[in-house]
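Removed from the display is one protein chain of the complex; every other protein chain stays in position.
Note that the chains are named A, B and C in the order they appear, and that numbering of residues resets to 1 at the start of each chain.
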Amino acid sequence: MSNTEKKSTWKHRLHEIIYEADTREGKLFDVILLVAILASILLVMLESIVSFDDKYHQFLNISEWIITILFSIEYILRIISIHKPYKYIFSFYGIIDLLSTLPKYLSLIFIGSHHLAALRALRLLRVFRILKLARYIGASDRLLLALRSSRAKIAVFLFFVIIVCIILGTVMYMIEGEENGFTNIPVSVYWAIVTMTTVGYGDIAPHTPLGQLIASLIMILGYAIIAIPTGIVSSEMTKTIKEVDTNTQACPTCLKDNHKKGAIFCYNCGNTLN
Amino acid sequence: MSNTEKKSTWKHRLHEIIYEADTREGKLFDVILLVAILASILLVMLESIVSFDDKYHQFLNISEWIITILFSIEYILRIISIHKPYKYIFSFYGIIDLLSTLPKYLSLIFIGSHHLAALRALRLLRVFRILKLARYIGASDRLLLALRSSRAKIAVFLFFVIIVCIILGTVMYMIEGEENGFTNIPVSVYWAIVTMTTVGYGDIAPHTPLGQLIASLIMILGYAIIAIPTGIVSSEMTKTIKEVDTNTQACPTCLKDNHKKGAIFCYNCGNTLN
Amino acid sequence: MSNTEKKSTWKHRLHEIIYEADTREGKLFDVILLVAILASILLVMLESIVSFDDKYHQFLNISEWIITILFSIEYILRIISIHKPYKYIFSFYGIIDLLSTLPKYLSLIFIGSHHLAALRALRLLRVFRILKLARYIGASDRLLLALRSSRAKIAVFLFFVIIVCIILGTVMYMIEGEENGFTNIPVSVYWAIVTMTTVGYGDIAPHTPLGQLIASLIMILGYAIIAIPTGIVSSEMTKTIKEVDTNTQACPTCLKDNHKKGAIFCYNCGNTLN
Partner (left out) sequence: MSNTEKKSTWKHRLHEIIYEADTREGKLFDVILLVAILASILLVMLESIVSFDDKYHQFLNISEWIITILFSIEYILRIISIHKPYKYIFSFYGIIDLLSTLPKYLSLIFIGSHHLAALRALRLLRVFRILKLARYIGASDRLLLALRSSRAKIAVFLFFVIIVCIILGTVMYMIEGEENGFTNIPVSVYWAIVTMTTVGYGDIAPHTPLGQLIASLIMILGYAIIAIPTGIVSSEMTKTIKEVDTNTQACPTCLKDNHKKGAIFCYNCGNTLN
C-alpha cells in the first residue's frame, strides 16, 4: 500500500465517521456532537444570567472555550475529509458551522459578540440526520414543498398586511396622538402590527372612543384575515397529499408522468401503461 | 355451588358494575363516580381560595378525606375484580386513578402536595365512556387518527419554532438589553415564544426602535406560520374523511375506482362490484 | 262580506305586513323595525356613558320608553295576526322579541336590569330576512350544516382544552404561588385559559423561571392545538362543498340519492339514472 493510498483510506474513514451515520463510530460521533451543541447553547444561556455568571464566570468561560475549540477542530476536519471542500464550506450547514465558532473568537475583539453563539441552535437541525428518521425528513420535505408552492401567495398576503398596517398606524397616530402613547408614526405602525397579528401587548392601547372603534375594526380584520395564510397552506397541503395519490410511473411510450393512481392508459398518448 | 364459584360470581358481578356501563347498577356507579370527581375538583379549587379556606377549613379537609378514601376503596375494588390486575394498574386509567388518591396521603408528609389532587381532572375523561356516545368516541378516534398521522409534521414544525425562538430571543437580548426587561437570554427566549405564539402578555415589551422592528417581524412570522399546523391538520382530516367515505376497490368491468362505501353497482358502467 | 271575513282579511293583511317582506308595506315595516332596533341599541349604549347620561338623562329615558312601547305593540300585533300564536311565542324570534321588551319594564322593579335591553342586538338577525339575500341565507345555512356535523368533534376538543387548563392551572398555582399573582386555583385556571387561547392579558404573568418554562409549553401547545378546531371545520366545509358536487336526483328504480355528479348508473341497483 502506497503512502497516497494510506492517506486516502484515512481520509475516507474520517469522512465516514463525520459525514455518515451508518457505522457505529459515525453514530457515536453525531450523538457526541449533538450533546456538545446542546451543552454549548445551555452555556450561552446561563452566562447571560447575571447572578449565575457572577458565581461561575471562570467555569463558564473555560467551558465555552473548550467547546469552541472542539467545534473549530470539527470544522477543520470536515474540510479536510471531504473531496471538494468548497462544496461543504458554502453549503447551508457549512456556513452555520462557521458561524457557530466565530462569535467566541470575535469576543476577543468585540465585547458582547459572544452571545451570537446562540446561532449554534441552528446546528440542532442536524438532529434530523442522526435520528435517520426518513419519516420526519419526508414530512419536512412535504411541508417545504407546500410552503414553496404557496410562497407567492403568502408574499402577496404579507405585503398587503404591511401596507394596511402602515396606513392604519398613521390614521391611529392622527387620532390618538402623543398623549395616548402613539408618540410617532413608526411606533403607531408597530402598534398596528401588534394588534393585527392578535399579539396585543397592551404597552400601547387606544384611549379615545374613535381610536377604540378603529382598533376594533383592525382586530376584527386581523381575526378574519388570519384565515388567508391558513387557507393557502391548507389547500396547498391538500393538493400535495393528492399529488401523492398520483403514481410515480412514467408512460413507456411518451414518457409523461403524473398519472392518476390506477390509470391504465396514458392520458397523453393513449398507449397502455405497464 | 362451590365456594370458588360463588367468589367468582361475586367478582364477576363487581366487574360488571365497575368496569361496564350496560347494566343499571353499572350506569349508576359511573354517574356517582363522575359526581364525586367533579365534587373533589371543586373542593381542591375552593381550598385554594384563602378567604374561603379560612372559614370552612375543617369542612373542606374532612370532605377531602372522605372522597380520597372512597377513591382508594374504588381503586382496590378495581384491582380485586379484574382477572389480570397488572393490566389495569399499568393502563392509562389505572395510573390516573392512583395519582388521584396519592396526593392527599402525601400531604401528611409533604405540605402543599395535596394540590396535585387536581390531577383528578384527568379522571373526567371517563365521561366519554359513561355517556356511551359512540358518536363522540368516533369523533375523538378520528381526531386522534388525524393527529397521529400528522405527528411527524407537527414535531418538525414545533422543533423549527423553538430553534427560531432561541435565536430571535438571543438577538433581542443583545438589542434591548437588561434595561428594557430582557434581563437574560432564557427570559428573552420566553418573550420570543410569548410573541411568536401571539399570546403577547406585555410584561416584557421592546422599547428601542430596532427592537420593535424585529418584534414586528417575529409577530408577522408567527401570524404567518400559525397557518402551518392548521394546514397540516386540515389536510390530514380532509384525507381521513375521504378515506372513510369511499372504498378502495375498482370496478372489475371498467376499472373505475373511488366508489362510495356500500355501493353494489359501478356508478359508471352499471356492472356489479365484487 | 261577513264580519268574520272582514276580520280575517284584516288579520291576513297585518300578517302580510309584519311577517312577509314581499309587499311594499311589508318591506317598509321591516326597514322601520331595523332602524328602531339599531336606535334602541345605541340608546342603551349612550345611557351607560355617565357623562352623556348626566346631560341627556330625560331624553334617553323617554326615547327608551317610546321604543319599548312600540316593540310591545309590535309583539302583541305579531301574536294577534298569526294563526297559531304559540308557534311564534315559542319560536327563536318570539323569545328574543319578548326578551327585548321585558328589561325596561323590569327596570321599574329592579334597578339596573334595563341594560339587558342590549339583548335587542339579537333582533338584528332579522336583517337577513329583510335583505332577502337568499345567497346570504344559503351561506349561513351551509355554515350551520358544517358546524352541526363537526359539533361532536369540537365538543371533544373543548372538553380536552378545559381539562388541560384545570391541570396546568393547578400546577402553575403550586409553582408561582400567591406572591406572583396566582392567588388561588380558579384564578390560575383562568390564567391558563387566557394563555392557552393566546389572548394573554398580562394582568397575571409568571415570574419564576420554572413558571415561565411551563407557560412557554402551554403557549406552544395552545398555538399548535388551535389547528384542531380549524382542521375540523375546514375538512367539514370541504366535505359540504363536495356534497354539493353530488347531484340531487334520486334513482328512479330504488330511490337512493347522493349520486356522483355525472353518474349514469345507480350505485345501488345498477339501473340507469335519467
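The rule we apply is simple: a residue touches a chain if its C-beta (ideal position, glycine included) is under 8 Å from a C-beta of that chain, and two chains touch if they have at least 3 such contacts.
These numbers come from a predicted model, not from an experiment.
Across the entire complex, the residue among C:23, C:91 or C:197 in touch with the chain not shown is C:197.
Checked against the hidden chain, the listed residues B:81, B:198 or B:216 yield one contact partner: B:198. Among the residues C:60, C:154 or C:174, only C:154 touches the chain that is left out of the figure. Although one chain is not shown, part of subunit A still touches it, namely residues 152-153, 155-157, 159, 163, 166-167, 169-171, 173-174, 178, 183-186, 189, 195, 198-202, 205, 209, 212-213, 215-216, 219-220, 222-224, 226-228, 230-232, 234-236, 238-239, 258-260, 263-272. The set of subunit C residues touching the chain not shown comprises 41, 44-45, 48-50, 112, 115-116, 118-119, 121-122, 124-125, 127-128, 133, 135-136, 138-140, 142-143, 146-147, 154, 157-158, 161-162, 186-187, 189-190, 193-194, 196-203, 226, 229-230, 232-234, 236-238, 240-241, 262, 264. Although one chain is not displayed, subunit B still touches it through residues 198-202, 230, 234, 238, 254-256, 268-269.
The working rule: only the chains that are shown with their structure count from here on.
With chains as nodes and touching pairs as edges, the resulting graph is complete, every pair of chains being joined.
Homomeric contact subunit A/subunit B is classed as different-residue, with under half of its interface positions used by both copies. Subunit C has its Cα centroid 41 Å from the Cα centroid of subunit A. Centre to centre, using the average C-alpha position, subunit A and subunit B are separated by 29 Å. Taken residue by residue, subunit B touches two or more other chains at 157, 186, 189, 198-202, 226, 230, 232, 234, 238, whereas all remaining positions touch fewer.
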